[in-house]
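Sending over a structure as structure tokens; questions will come in a sec.
Here the complex is missing one protein chain, while the rest keep their positions.
Naming follows writing order (A and B), and every chain is counted from residue 1.
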Amino acid sequence: MDNKTITITKDDLATAIRALLPAYNVYAPAGEGERLAFAALDESRLGAINLTGSPVIPPKELLFPRSESLYTLDPETGAATVPEIAESTLIFGVRPCDLRGIENLDAAFLEKGYVDSNYAKRRENTTIIALACVTSPYETCFCESMGGDPLAAKGADVLLTETKAGDAFTAAFQTPKGLQVKLLWDSLAMDCGSAPAMTEGSKPAMTEGSKPAMTGQHNTLRVTKPDDLPQRLMAAFDDPHWAVLSEACLGCGTCSYVCPTCYCFDIDRESGAKEITEYRCWDCCMFSDYSRMAGGHNPRPTKKERLRNRYLHKLAYFDERYGMTLCVGCGRCIAKCPASLDITEVIEWGGGAL
Amino acid sequence: MNYTEKTKLIQTRAAALLEAGEVSYVLGWGATRFADKTRARFARSPEEAATLVYNEHCTQSLAKYLVDDRWPETRIAILARGCESRAINRMIRDNQIRRENLLILGLPCEGTDAERCRSCRAHDPVVYDELLWEPNSTGAAAAAELSRYYRADAVDALSAAEKKAYWDDVYARCIRCYACRNACPVCSCRECFVDMHRTGFQGKRHSATDNQTFGVTRAFHVGDRCIECGECERACPMGLPILAQTQKILKEIEALAGDYEQGLDAAQDNYLGAFDLDDKDDFM
Partner (left out) sequence: MTKNNGNGNAINSSRTPAVAHDCSCESNPLVPTLCEIIGITEETGDVKTFRLRGTDGQKPFSPMPGQLAMISLPRTGEAMFSITSQGEDWIESSIKRVGELTEDLHDLEVGDILGVRGPYGNHFPVEELKGKNLLFVGGGIGLAPIRSLILYVLDHREDYLRLDVLYGSRSFQDLVFKADLFENWPGLCGTHITVDAEESCWDGHVGFVPNYLEEKAFSPDNCVAVICGPPIMIKFCLDKLAAMGFSKENIITTLEMRMKCGIGKCGRCNIGSKYVCLDGPVFTLAELDELPDEK
């Protein structure tokens, strides 16, 4: 593996991304304030790139869209047509926690018997350029408490880290897909005026084994998560405290929809005169309809059972099944919950009060 | 009186009520680990009463929680500012809750961090059993920083094409999490039409069309009962201007019918839900 790095000044960022446009559908955080979102880039939108925050809707939507057609049916014959998913996509500026969220999705969609073909194809076709969090984008970030490293993204194809001076990014190429990106940037250095800025081999802000002193002190929110949290929470399944934890919950889907690891979906169809579309869309286990069966029985009838299921899926069930926690500590659900619910209280309650 | 003193008053009164067994719980706000966030707190004992807080971060209106407990064993005490009290009136009118189940502890309010407070016309509670401190000297309709229909006015000022672009943008950004609906004290259907997937009223697919179907239907269902608390916008994780819709409906009703404000008492009809044989029908 070629471990060379490249330094890109912030002034040259647009040039670097422009070089990727012919090869990929490029998505990057763009827009200001509430409009900050992973957006499809073209020449006209290069100026809108904004790497200062982390979008409310995580990049999982580019691998697992909010809605996607699974197939269409001809109403006459019933024959199914499956849409093609082929295009090369590049997601620029994925935060390390969101990358871990994608690794959770990999487990859910690609393991345990069946491969989800739409997800598998998108994942295969996607190159990820991660952006190390030199500062935590949310006050509610707690990735370090969940075993994350805001400065590392092992599974990313390329990792960008802001230099100490703050005027440039160091790009480390970590996979063969990452080296494809490097090829595009190398050629840029040869035939483009910005060549001097892209200094090959310059010292990265951090290298493997020499983590900067700031590691471990990024998040202001520190949460104590015991190793046996799944067992502790399962032992507390019937604890009356779940009712207390859920009483302020409004039962909306905000936490699930802003979560980089929530992957539950619904399948439904839209019936047109000439075409019937079977689609899947994000769903949320907090909705009353989620587990209600034909005939009316609902195994999780109130918000107490639903919230317990959501937290246990995150902190116990997923761990039992896939060996990883389904919470990466991105802090979005805490920042955005309209009732100020806080998953870290569940983690600490599970860890301390049992 | 500062927030520390007000918090003390709340805690003391709540503890006395719980001690005496007069209420099953006191619905107020409690602290979280974040200084700028509070959360609804259901204090069930004098000890829990001591954890109630009151400050400028109590941005959430508590009224919606009353529908979680429509048939309480004993009365519920609720801390109620102008917004909670108006919601309570409207919820009583809609047969969602019953006045006799409530002990309303009125809190004359100076506004919170929430943007909606900047257009509030009802800082002081309009219905209560007792006030915990003196009403605002400026009266219930304290001078608001923003005009009553500030969102609707801004949209009204746009051209037709701009309006379309404005709403297209809003509905493209909506994630249909239903936080607006779930936070809204007058969104009180036991089962919302959007949850009745099997009826085909509303597709579950994420599309601007489906998002708009939800948003517009909801706006019309609550528009003439909207008590203008702004919970919909406060709850929205995407920062969408949801109040613009209900403000627009209220503004139009006011233009047709004169003074129109909901939640001021529990007997008020809602304009679109009432009819009169003398109603104009020149559109027919």
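In this text, a contact is a pair of C-beta atoms (placed from the backbone, for glycine too) under 8 Å apart; a residue touches a chain by one contact, two chains touch by 3 or more.
These numbers come from a predicted model, not from an experiment.
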Residue, one of A:V223, A:M286 or A:A316, that touches the chain absent here: A:A316
Selected from A:A23, A:A120 or A:A243 as touching the chain missing from the view: A:A120
Touching residues (missing chain, whole complex) on chain A: 70-71, 73, 75, 78-80, 82-86, 103, 106-118, 120-121, 123-125, 234, 237-238, 263-269, 271, 276, 278, 280, 283, 285, 290-295, 297, 299-300, 305, 309, 312-313, 316-318, 320-321
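Just so we're on the same page, only the chains that are shown with their structure count from here on.
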Between chain A and chain B, centroid-to-centroid distance (C-alpha), Å: 33
Touch list for chain B against partner chain A, complex: 32-34, 37-42, 60, 64-65, 68, 173, 175-179, 181-183, 191, 195, 197, 203-207, 234-239
Chain B-touching residues of chain A, taken from the complex the two chains share: 33-35, 37, 56-57, 66-67, 139-140, 221, 244, 247-248, 250-254, 256-258, 266, 268, 270, 279, 281-284, 287-289, 334, 336, 338-342, 344-345
